[in-house]
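Right, I'll just put the structure down here and ask away after.
Of the protein chains in this complex, one is absent; all others appear in place.
Going by the order they are written in, the chains are A and B; count residues from 1 in each one.
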Amino acid sequence: MNILEVRHIQKNFGKHPVLNDLSFSVPEHSIFGLIGKNGAGKTTAMKMIMGFLKPTGGEIRVCGENVAYGNTATNRFIGYLPDVPEFYGYMSAKEYLMMCGRITGLKRLQTSKRIQELLPLVGLDGIKRRIHSFSRGMKQRLGIAQTLLNKPKLLICDEATSALDPKGRKEILDLLSVAADQTTVMFSTHILSDVERICDSIGLLHEGKLALHGKLSEIKNTYRKEAVRIETLNEAQARRLLEHLHALSFIQSVERSQNAVTVQLHDPQKNGLKIIDVLSDEQIPIMNYELLEPSLENVFLDVIK
Amino acid sequence: MNGFTAFLRKELLEHVRNYKVLILLSVSAIFGMMSPLTAKMMPDILANVKVEGMVLKVPEPTFIDAFVQFFNNFSQMGMAILLLVFGGLLSQDLAKGTLIIPLSKGLSRYTVILAKYAAALILWTLSYVLAITIHYGYTLYLFKPISVGHLFFSLFCLWLFGAFLLAVLLMASVITRGTYGGLFVTAAGLGILLICQTIFRMDTFNPLKLVSENVALLTGKAEFDQLLNIAWITGALILAALILAMAVFKKKSI
């Protein structure tokens, strides 16, 4: 079942179209990464799912129910973490979560119990300070605790890791992976390594549309380049290798930068052996030999070219 | 209902921790004590001020004079402070983006307006009642009580005007953007009411009469019926302002 379905969404700010016929769906129990450059419309799309912005056209369904602009009942299924979450600085984390829990319809006892579970999970247990003294990472973790209060079916995190240092980013990503055991996560970012780390499917937002949409592993397979990278000990050897490789028929292209040679070839598993033959015949020692995996970054750059 | 109580609780906590309660309660207590005292001390104060060598003769102040001072203080300084204290009532929440998470948790937008109004009204009512209590105690002690007409209604009129001001402020904050937008629009609205009253003499419907006729009510010089009408009209205006605020806020991009 699809938790979220976005159909033909259109959004103009003035005359400038931000989203243009955007459609995608997120199946249950997946971690969906929405990728795009800054200003591609990720936040706009998420705000429309929350009913905070009115789409110029199209429809959005959450758990099979239509999202209505303004007061939308579909928000009871969703936990939302905005890109820069703003809290009431004069409250403590516990007070804030208590307020959120009550708003979302939990009973006082249920909320207390849930807070007891969540505070240790996000590492804010026993912190009695007011929120205005929290660091960015702490606020982000409090933001995640807040989203999980009512055990949402869909967790939407907007740029949850962008403003954080590497340690803070890892903490948030780990939290999201844990959360994904019980819910569906949709998470936007422009940091590709974060997506590779936890997402199982992705959508690439480019020029108001999804330029790419599907399972991460499948996308990587489709964009697999058949390439090998060989590092020699010094530049002279690399230059020599380059000359010999040019002579081989199955090689599509060869490039050298300093002592590394990148080779594009057909059927690298079979023909790769022939390269190794060349290496041993010519007595060229190597430091490293690897089959190149397509990185999301390459795919990304390829698609938006 | 859960949402309303939770958000009302948050509003009240905000008023306490952001010093709004401290300000309003202490100012009310000061006004309550100061009004009768100023009235009582007026002859002595003026006796010390010599104008061109002449000593001003002032008649002995009365019970009514204490109320003159009280209404003066509250209708001018009091209302200004009320506006200042609650100026960011909704604007601040909107400008800082702090409403996004509560709204995403399913808080109804109507509830936001109603809870904010309720919290402000509770605080205004508490401060006003405190001021009246202190004022009345001091006045009874310092002056010989005389019987006055419509004392309760006169005090109620001023309270109602405060409630009106808060509703207008909330509505103005929904319509405008920025932290002080609501405050400016409300101030402008008051200016228009003032012009209507002083220049065009539009008296029959003007809520401003609720804060200008209080003493006249006590001495029986004001038309009770007309003021009662204005009180009803103001009540209707409060309701209208709140409904408009809710309707506009429902469709506001956050």
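Convention: a residue touches a chain if its C-beta (ideal position, glycine included) is under 8 Å from a C-beta of that chain, and two chains touch if they have at least 3 such contacts.
By definition in this document, contacts and distances are computed from a predicted model.
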Identity of the absent chain, which is to be given by its UniProt protein name, from "Xanthine dehydrogenase", "PepSY domain-containing protein", "Cardiolipin synthase N-terminal domain-containing protein" or "Ketosynthase chain-length factor": "Cardiolipin synthase N-terminal domain-containing protein"
Would you indicate which residue among B:29, B:64, B:79 or B:243 is in contact with the undisplayed chain? B:29
Sole touch to the unshown chain from A:113, A:132, A:215 or A:246: residue A:132
Please identify which residue in B:16, B:45 or B:228 touches the non-displayed chain. B:45
Against the chain that's been left off, what residues of chain B make contact? List them. 18-20, 22-23, 26-27, 29-30, 33-34, 37, 40-41, 44-45, 47-48, 77, 81, 84-85, 87-88, 96, 138
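Heads up, the rule we're going with is that only the chains that are shown with their structure count from here on.
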In whole angstrom, what separates the CA-based centres of chain A and chain B? 52
Going by the contact rule set out above, which residues of chain B touch chain A in the complex? 2-3, 5-7, 9-10, 13-14, 17-18, 96-98, 100-110, 250-251, 253-254
Chain B partner, complex, touching residues on chain A are 47, 50, 52-54, 69-71, 73, 75-76, 78-80, 82, 84-88, 90-91, 95, 98-100, 102-105, 143, 146, 149-150
